[in-house]
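Yeah, one chain of the complex is gone here, protein chain that is, but the others are all in their spots.
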Amino acid sequence: MSPPFTAAFVADPEIEAWFAPEAEIKAMLAFETALAAAEAEAGLIPAAAAVAIDAACAAFVPDIATLTEGLIRDGVLGPAFVAALRQKVVEPYSRYLHFGATSQDVADSALTLRLKPVLALLDARLAALIAVLHEMSVAQGSIKLMAHTRMQAALPFTAADKLTNWQQPLLRHRARLAALGPRLLAVQLGGPVGTRAEFAGKGDAIAADLARRLGLSDAPCWHTARDNIVEFGQTLGLIAGALGKLGADTALMAQSEIGAVRMEGAGGSSAMAHKANPVTAELLVSLAHYTSGLSGTLCQALVHENERSGTAWAVELLTLPPLIFATGAALMHALNVAKRICFIAQ
Amino acid sequence: MSPPFTAAFVADPEIEAWFAPEAEIKAMLAFETALAAAEAEAGLIPAAAAVAIDAACAAFVPDIATLTEGLIRDGVLGPAFVAALRQKVVEPYSRYLHFGATSQDVADSALTLRLKPVLALLDARLAALIAVLHEMSVAQGSIKLMAHTRMQAALPFTAADKLTNWQQPLLRHRARLAALGPRLLAVQLGGPVGTRAEFAGKGDAIAADLARRLGLSDAPCWHTARDNIVEFGQTLGLIAGALGKLGADTALMAQSEIGAVRMEGAGGSSAMAHKANPVTAELLVSLAHYTSGLSGTLCQALVHENERSGTAWAVELLTLPPLIFATGAALMHALNVAKRICFIAQ
Amino acid sequence: MSPPFTAAFVADPEIEAWFAPEAEIKAMLAFETALAAAEAEAGLIPAAAAVAIDAACAAFVPDIATLTEGLIRDGVLGPAFVAALRQKVVEPYSRYLHFGATSQDVADSALTLRLKPVLALLDARLAALIAVLHEMSVAQGSIKLMAHTRMQAALPFTAADKLTNWQQPLLRHRARLAALGPRLLAVQLGGPVGTRAEFAGKGDAIAADLARRLGLSDAPCWHTARDNIVEFGQTLGLIAGALGKLGADTALMAQSEIGAVRMEGAGGSSAMAHKANPVTAELLVSLAHYTSGLSGTLCQALVHENERSGTAWAVELLTLPPLIFATGAALMHALNVAKRICFIAQ
Partner (left out) sequence: MSPPFTAAFVADPEIEAWFAPEAEIKAMLAFETALAAAEAEAGLIPAAAAVAIDAACAAFVPDIATLTEGLIRDGVLGPAFVAALRQKVVEPYSRYLHFGATSQDVADSALTLRLKPVLALLDARLAALIAVLHEMSVAQGSIKLMAHTRMQAALPFTAADKLTNWQQPLLRHRARLAALGPRLLAVQLGGPVGTRAEFAGKGDAIAADLARRLGLSDAPCWHTARDNIVEFGQTLGLIAGALGKLGADTALMAQSEIGAVRMEGAGGSSAMAHKANPVTAELLVSLAHYTSGLSGTLCQALVHENERSGTAWAVELLTLPPLIFATGAALMHALNVAKRICFIAQ
């Protein structure tokens, strides 16, 4: 089914690619390969098993439809994925696949593996936007504008003042992502109920080695402690909020009666040819409201009852991807807006 | 880009089809055809123009990519759609296409045109679920269960009592949809700023005729008054909430230590072969939380400033479709759960 | 503890009075009196017991501190309230107090008893606001204004057009409250697990008589079906949203560079003596966002697991009162704004 036209408002192909089924399976395969290698290294499974598992993973071609059926039936991809992959492992090694692990281990590790490049993309877009705003300050900063408080003209200031107000939270957001990265981008390894009891006393060593092999942080099992995930979603809400402020300011300055900015390539109207609508600036405000709402809903997922909650987990799975895509799209829209703004002296 | 695997949790192909680009364009064409016919009937445009427009609409093949570009540029499909369609109208009649109307007229009317079958689908699923619950009452109603209040065993009651509690809000939801239908499924016709000034004093008559031709209610222009739309989203939140209660009850009754229901075809675990997880029941709870959040975000769209707010409108466009799909999917999941429940005497 | 200064933004003494502890106890006493009378009428308890209970209720002086302790301990006022009241019933009749009922019966009935005047107050304020807007149309409707779409000047229209846009959703909100009233303002009587089993086959008759005595609708037990309550909260979100639109329009029109309205008695600044800030109009927008959020959170309370959920119920109890007060306050602020608006021809 094609998505609605308006999905284009939040389209972010570069980031969405990391959430496509193929990318998720690829990350799951990386987990199973690295887990087998770490378990072999620790002497928990035969070295030949790790080789066989590596070969099976390298050759595995997922059947997306069957895996999707499994997801709906089991609530998680793991059982169908492991069953399909196990058939590809040369015997007598198939029993060593996913050894001691649970579906959530592979699901969460495959998530953080993909969040790593996503974080880098978001940070790069923040950096690009800050750079554009800085260039604007250099080029247009001395233009005199009227500051407005509570919807009223207040006192004169300059475009540089406005641009500084837009940049400062973005700088803090980059610092937030940098501080969050190490705790968010962590390996997940707990076994069925999160105790690592299945790893014969070697669970912590295997987790550390697994993390190293995957380029993730080492961490104790976090099956039920979703605070880092939710904090990431909240930070996305902060980012989109800052962009919403940039958009709101732009749309207000672009009002016909104020004219403090001109937007190159503004949107048209089917009924009024004279109009130049600050469409993308308005959309930034919409995305701020949308992501704020999603961030509050994601926070509802913290009540992750007992040792694994299908309920809370699915709330997370339903809200985190659109929150990421909308924020990623908002960053692209903001860059687009910033590049087209010409301040006009008041 | 393929959507994430977990999009399957909220997949509802039957309803999503009404939001696919092709369906939206088809509804927009129906609007333009009917508008021209009504305007010709009122003597506002030549009868031959209506014939030419009807022919152009019937033959129109949309270029989805170009229209999507237009949507992003203009914030609304109207300008690009009307421009493309106008080229197909035999001259000298192209100027009579979309005569006096604005993009929001066609967008909103094309929305309510499609919400009409969507409402019917949702109602049919509610009716089917009520019927299944009623059959369960007949077949299993006398089974003795233990009622629980505040997570504690309270006093005995029967499966019929439980089933009655599940059915009653669903009956009210059908009544809500029935009451909402006429005011929600209304034609939109306002012209550029919502005054019908462009229709030479015949605006009200044209709107009434247009409504009749489209099978929609007649209504004054509601460009900026989104209360019926938001109320629809809120009602979806009510429906999904009732299903979440059904799911929560089922998951609680299915607990190993309680065993008051057995779910046929429960989900498996990649690590624990003995488990039978009430996956779909849990998902109903997740969907209730998810739709509750979306309904609150949709409500933020009521602050529709001035005579058309790109900002508030986009919030609506971003939240209404996922809210509809998730509720539609929840109804299917609930039917699936209900059909698989076997109560076990306590 | 005094509330923060900013509680004044949502202060609504007239409505808050109905939620004060004394008013709640008074409604609970009315329930117990009427229940005993209905049970005596049905022959379930001695007529003399009803007389004794009536006397005890009439003379009861609540100890708010002790009842609050009970609320925190039991999660509901019922146990402590009934225990205290029981001591005041002349023996041998104390055992007939609250006969067959549960704490939620008295809590919910005491809520709907108080929502009845609250609904009337809200409706009266809606009517008053509609009347003021109508008077404004008569007095100022012909003033020429500029319509704005997507933050841009669009085409001329009149103050009457603007005022019509503000009034129409308010008219629908009155109709919504009128339609909701009968199903919302219902008696609650279910007994411990909602089956009316404790009423010896006379439960339905007693509920009907109780409803009549209290001036509420008769209804089957709705302990766990909170849809009418949530729908009420959602309707409050719709009302506050319409007022937020009125506020947003006013603040935008009041901008220094536009000057399409003058607000008598606008707010001052500690730093800029020349400013006239549209403070109350802005506050209407804030209240729309605030109530939208609360309405989404209230909707989370629908997942009312099993036969009584302390969890979902407390979510309702935490969100419904502030939602009511904020909407009530918004209506007063909107009336205040409307009375002070002078349109200025553009």
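Going in written order, the chains are labelled A, B and C, and every chain counts its residues from 1.
To be clear about the criterion, a residue touches a chain if its C-beta (ideal position, glycine included) is under 8 Å from a C-beta of that chain, and two chains touch if they have at least 3 such contacts.
Keep in mind the model is a prediction, meaning the values are calculated, not measured.
**Student:** Which residue, C:152, C:300 or C:327, contacts the hidden chain when the whole complex is considered?
**Tutor:** Reading the full complex, the residue touching the unseen chain is C:300.
**Student:** I'm checking contacts with the chain that's been left out. Which of A:86, A:150, A:275 or A:333 qualifies?
**Tutor:** Touching the chain that is not displayed is residue A:150.
**Student:** Consider the whole complex, including the chain that is not shown, and state which of A:25, A:71, A:285 or A:324 touches that chain.
**Tutor:** In the full complex, the listed residue that touches the missing chain is A:285.
**Student:** Using the definition of touch stated at the top, determine which of A:35, A:230, A:261 or A:338 touches the missing chain.
**Tutor:** Once the missing chain is taken into account, the touching residue is A:230.
**Student:** Identify the residues of chain A touching the omitted chain, counting contacts across the whole complex.
**Tutor:** 75, 147-151, 154-155, 157, 161, 164-165, 168-169, 172-173, 176, 179, 183, 192-195, 197, 220, 222, 224-225, 227-228, 230-231, 234, 237-238, 241-242, 244-245, 248-249, 252, 285, 288-289, 291-297, 299-300, 302-310
**Student:** For chain B, which residues lie in contact with the unshown chain of the complex?
**Tutor:** Residues touching the hidden chain, for chain B, are 148-155, 251-252, 254-258, 267, 269, 272, 275-279, 282, 293, 296, 300.
**Student:** Residue by residue, what part of chain C touches the chain that was omitted?
**Tutor:** 1-6, 8-10, 13, 16-17, 19-22, 24, 64, 67-68, 71-79, 81-82, 98, 101-103, 191-192, 198, 251, 265, 267-272, 277-280, 282-283, 285-287, 289-290, 292-294, 296-297, 300-301, 309-315, 317-319, 321-322, 326
One rule holds in what follows: only the chains that are shown with their structure count from here on.
**Student:** Regarding the chain A and chain B pair, does the interface count as same (over half of residue numbers shared) or different (under half shared)?
**Tutor:** Same-residue interface.
**Student:** Roughly how far is chain A from chain C, going centre to centre by Cα mean, in whole Å?
**Tutor:** A distance of 39 Å separates the two centres.
**Student:** Residue numbers in chain C touching 2 or more other chains?
**Tutor:** Chain C, residues with two or more chain partners: 148-151, 154-155, 252, 293, 296, 300.
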